[in-house]
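All protein chains but one are shown at their positions in the complex.
Labels run A, B, C and D following the written order; every chain starts at residue 1.
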Amino acid sequence: MTGLTFELLCMQLLTGIALGSIYALLALGLCLVFGMLNVVNFAHGAFFMVGAFMGVYFLGITGNFWFSLILTPIATGVLGLLTERFLVRPLYGRGIDYPLLLTFGLSYVLIEAMRVTFGIEGLPSVTPDGLKGTMDVGVGFFPKYRLFLIAATAVIIFAVWFFIQKTKYGLIIKAGAADQEIVKVLGVDIAKVWLMVFGLGCAIAGLSGILASPTRSVNPEMGIPILAESFVVTVVGGMGSPVGAVVAGLLVGVVYSMTSLFFPDLAELSIFVLMAVVLLIRPQGLFGKAGAMG
Amino acid sequence: QSETIKIGFPTPLTGPFSAEAQDQVKAAELAIKEFNDAGGFNGRKAELLVRDDKLNPGEAATRTLELIEKDKVNYVVGSLSAATQLSINAVCKERKVLFNSISQSDAINEVKDWSVYTFHEALNPTMTAGAVARYSIPRYGKKIVYLTADYAYGHEMVRAFERAGKEMGATTLADIRHPLGASDYSAFLPRIKALNPDILVLCNFGRDLVNSAKQCTDFGLKSSMKIVTPVLLYTARLAGGPEAFEGILGGTSYYWGLEDRIPTAKTFNDAFRKMYNGQVPSDYGALGYAGVKTVLTAVKNAKSTDTMKVVTALENLKYDFYKGPEYYRKCDHQAVQTVIIVESKSKDMKDKYDVFKILTIEPTTEKNMRSCAELGHKA
Amino acid sequence: MKSFFQLIARHRVLASTLFLMIFPFIMPYEALAINILIFGLFAMGFNLLFGYMGLLSFGHAAFLGIGSYLTGIGIVHYAMPWGAAILVGVIGAAIGGLLMGFLAIRTRGIYFSMVTLALGQIVFYGFYKAESLTGGENGLRGVRVDTFNILGMPVDFLNPMIKYYIILFFVVIAMWLISRILNSPLGAVMEAIRENEKRAAACGFDVTRTKLLVFVLSAAICGLAGSLRALHLSIVPIDSLHYLQSGQAVMMSILGGMGTFFGPFVGAAVMLYLEDVVTTFTKHWMAVIGLVFMFFVLFFPQGIWGTILSKLNLNQGSKS
Amino acid sequence: MSSLNQTPILEARNVSKSFGKFKALQDVSTTFMPGTLTAIIGPNGAGKSTFFNALSGAFPPSSGQILFNGKDITGMQQHEFARIGISKSFQITNVFKQLTVHENVRVAAQMETARYNFLRNAQSYPEPIELADQLLRRVNLEHLRNKKTGDLAHGQQRALEIAMALACNPSLLLLDEPTAGMSPEETLVMMDLIRTLANERTVILVEHKMKLIMGLCKRIIVLHHGEFLAEGTPEEIQNNAEVRRVYLGQG
Partner (left out) sequence: MLRIENLNAWYDRSHVLQGVSLEVNKGEIVTLMGRNGAGKTTTLRSLMGLLPKREGKTTIDGTSFLDLAAHERYHLGLAYVPEDRRIVPGLTVKENLELGVISKKNRGDMSALVDEIAETFPRLKERLYQDGTSMSGGEQQMLAIARAMIAKPKVILLDEPSEGIMPVLVEEMFELFAKLKQQGVTILLVEQNVQQALKISDRAYILDQGQIVFHDTAQNLLNNDEIQQKYCAV
């Protein structure tokens, strides 16, 4: 390839990281819910989409991106709580397939709900003032908003990591994921924990939605392709491993970006190839524990 | 006999092109209404049987089979993607049912897919992309980069743009193919920037176009190159917003703003506004109108609903329904028509519908199309 | 009443066949009935692996697609007779299953699903890129079979009713095969492995080989469904290979009742019929379908067929 | 021991097994003669189950060899062990919970006759069915024949575990704490069963119930910290000071 320069490579890497941030965030929420509840949330992409719509909508009302950044995860989080309480809860103990089908159905309903509420074309989204335009990062000009995206993701990921590793809830979550009965017997109201985890997962999905919205078109179907991609990320990282989700998110972002540079038309395929290769070498994903999740 | 004339209308009411598709249905209903209000054909009214093909060729084929086998439709009009129109065409061809396609594709003109029952009311990439090339290369420069959706329709646009560009001495720096339906294009942009072309051609469509245009804007590409796109959709522009599309120019088959220059456009728009309280038709919507209207007009001209007679009547039809004079070329049944070059506005907009500035209208000419021989047809 | 159902359960292939003979008369149009046949078969083939071996594959669209494309390519590019074309499709799918299975069965659980998804996508791109053979995104057109020669007798394949019964013939053969497999010793081993791999190995069963064998059988059946679909639609859309298509098989199996013989078929029928009907009168069909799914999951956890069976107390050993 | 000129049915040569840095088994060598009944005892975590797992093919040893009838079988896969006639019951119950009791044993029993045939009806093979019924009678589970295994009480599952291990008609049977969780009454029944089994085939068992072992076997092997500690007749073992200290206690 001609014109391959160091600057270009660096830009490409940075682009990959920005892209990977969204993947990492989405995968984090997905993996939290899967790891704890053993629920493959097929509506995760839909929550992402709802988050994007809410984000644009709240932005419209409040006129302030930052308010909207706070309101949106609350809204999708509450939606998540309701979902867990009334739809997912009756299914616990029935294996992995039923919640999958249920959340699949839910995703259809959410998509349709947004279509009816906001129209089928979707909403135009705008980059918040202050974060418009590009910035010189030494190797070239990079959109300010994407730099913000990287930073915001880092903060969120740190917060979640802290929650899981450094608080007792992390241990409860891990134990509850493996054996709910014993956790109950040890005095934990596991139902409440599940509720919170599901809500948290959906809040993070919504947050990724609003964070991603200025970079792409906001439309009812936007959650569908990204869902597949976040599954890939979760699996490459190792199901149920938050660290894995983050590392794999960035990895997938960078692989996508680098493939785009050299073999652009294979970019999409590259992440699936990456996943196949990782799993064939390490069947439990990069950070998954061998033997866990039979 | 007072049996209704049934027109099957498969189109993707749901999915990424649903906005365009629903507009197509509205406009097609207008054509039906006009036909019926005018007394129909020998007292026979027309009826539109709309089916959601979900933008899925398999579904489209099944739905078309349903329309033909169960509903016994007389003709089929519709579709909104190359793949579905080709699948509908394949089914219609096999069952010898007339199909007027209202979505862009080059393949459908070629002899392999074409049949005498195939009509193509929409533009095709050769015409649209060619027109955009002819407009922009002399004005903005000869070094071209393409960002192309990696599928037949994307490739066809590139081919047409290059073909027109070659005559003007344009060179291709790169043709970067992105996966269809990608939501992030940022990974392609640093390289495009480094290539520093005069023109960046976005050979994609719908949401891919919205996303790529938006991200090009974010990455500051517009400051160093002109961004053009063969198909600049009215609906995509509405969904993407003025910021993302600012300064982007492209081709289209119709824009309601034509009404200042073309009387039939005014008549059409007014009828549409009246029926749908003040809304204006979109480009693809308008095609729904034209697609149905030509077929029904041909029925009247042929004085028969017999398929072969209607085919002949269509071949001989010269019409001006909404955008100036048109006719179907004999060899491939391609509608010969104008291409409108528009640029997206970001200021001085009168209302929310006022999104484009018409730069020029490329007149109807067969010269700009691929020749019948090239397509494999005899005459 | 109950003994009547037990009779049906005992002769499940015969019963299904009789039912499917009259099926087109209760469907709104034949193309839909044929679609249901084809997807019912697809889901049944998938269920062999999912319901009976506990392996949730998200890559089965690959076999549907390989079957379709090879049959289509055989007819379009090599002017094969239909019989040969179907054979090529089925064998191709089986070989595809062998390769994919060989790689995928090293992983377990959700990882297995994801590897199959990834491998399925690789197959997708392979066919997508081989544009000259497959037509790429535009799909393969012109898979035309106007007349079928059955024992020297030409029949009009364009006649929807005739087409239905010809396709039914193949579906019945496949159903018979599936039924045999499930009743056989291999069927018992499959369930044992689903329950407890470690124990099954300790009982002397080669877990890897069994999984692979079933994977291949399942792929071949899905390939047959694909071949038939190519003949039915006369086109091969690229979506046949897409993972969303694999997802459909999953949904159909669960909706109908995974691990039951006829459940996936019921799932396919309900889903396609519903989609067809609902789409015709509202463009908000997705919401309706979504709600129906949720309803069934919440209130009919064993799937439609599974629930019927357990209401009738017929599902001992989940064999119907 | 008495039959000096016979080849041992099973021989372990310097078998070791490590998990990471931890050495669960170190250089264990011993032989088992055909038709004998041997018990392995040792403190919790001594490596008994690990030794069993290596002998039955659940995982290969880290180093060392295992010979079966004089043939090296180290590194063979689990299912091959079962086919050549080595069968094991699990310490932690490990059955097919969704299948019925009878199906559990039948599946295990079909290994010999009808492994992968996929075109004949399973009901057309009478042998596995009959064998399964016979084994269920032997372990007193015939009244639960058609119950779902997951619904059985713990002790009943333990009995099923043994029946399944017997189903593939092994010449060498490894029983990992067969009577754990059984009531005294049932333990007695199980003891009788093991005694008759030992007449037909070679049996090695791990047990913590000393009284049971004493009355049952002639030879006992003691493992401790993954190593061979002692070997001998029940009396010898009971009087071994070291064994008393680490394992038996004074009682």
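Please note the rule applied: a residue touches a chain if its C-beta (ideal position, glycine included) is under 8 Å from a C-beta of that chain, and two chains touch if they have at least 3 such contacts.
Since the structure is predicted, the reported quantities are computational estimates derived from the model, not experimental observations.
Peer 1: Of the chains you can see, which ones touch the chain that is left out?
Peer 2: If we consider the entire complex, the absent chain touches A, D.
Peer 1: Specify the residue from the set D:S29, D:Q123, D:S183 or D:N239 that touches the hidden chain.
Peer 2: Of all options in D:S29, D:Q123, D:S183 or D:N239, contact with the hidden chain holds for D:S183.
Peer 1: If you put the missing chain back, which residues of chain D would it touch?
Peer 2: 19, 22, 41-49, 91-93, 151-156, 158-159, 177, 180-188, 208-212, 246-249, 251
Peer 1: What does the interface between chain A and the hidden chain look like in terms of residue numbers?
Peer 2: These residues touch the chain not displayed: 168, 171-172, 174-175, 178-179, 181-190, 289, 291-292.
Keep in mind that, in the parts below, only the chains that are shown with their structure count from here on.
Peer 1: I need the common contact partners of chain A and chain C, sorted by label.
Peer 2: The shared contacts of chain A and chain C, listed by label, come to B.
Peer 1: Compute the centre of every chain as the mean of its C-alpha atoms, then state which one is farthest from the centre of chain B.
Peer 2: Relative to chain B, the chain with the farthest C-alpha centre is D.
Peer 1: Between chain A and chain B, what distance separates the C-alpha centroids? Give it in angstrom.
Peer 2: Taking the mean C-alpha position of each chain, the two centres sit 36 Å apart.
Peer 1: Residues of chain D that touch two or more other chains: which are they?
Peer 2: Residues of chain D touching two or more partner chains: there are none.
Peer 1: Taking each residue of chain A in turn, which ones touch at least two of the other chains?
Peer 2: As it turns out, chain A has residues touching two or more other chains at 115, 268-269.
Peer 1: Check the chains against each other and report every pair that touches.
Peer 2: Every pair of chains in contact is listed here: A-B, A-C, B-C, C-D.
Peer 1: Touching residues of chain D toward chain C in the complex: what are they?
Peer 2: 56, 58, 77-79, 81-83, 87-88, 90, 94-100, 103, 106-108, 110-111, 114-123, 125, 128, 164, 167-168
Peer 1: In the complex formed with chain B, which residues of chain C make contact?
Peer 2: Where chain C meets chain B, its residues are 28-32, 35, 131, 135-139, 141-142, 144, 146, 158, 160, 229, 233-235, 237-240, 276, 279-280, 283, 285-286.
Peer 1: Residue numbers of chain C touching chain D in their complex, please.
Peer 2: Its residues touching chain D are 180-181, 183-189, 191-192, 194-196, 198-207, 209-210, 213, 217, 317.
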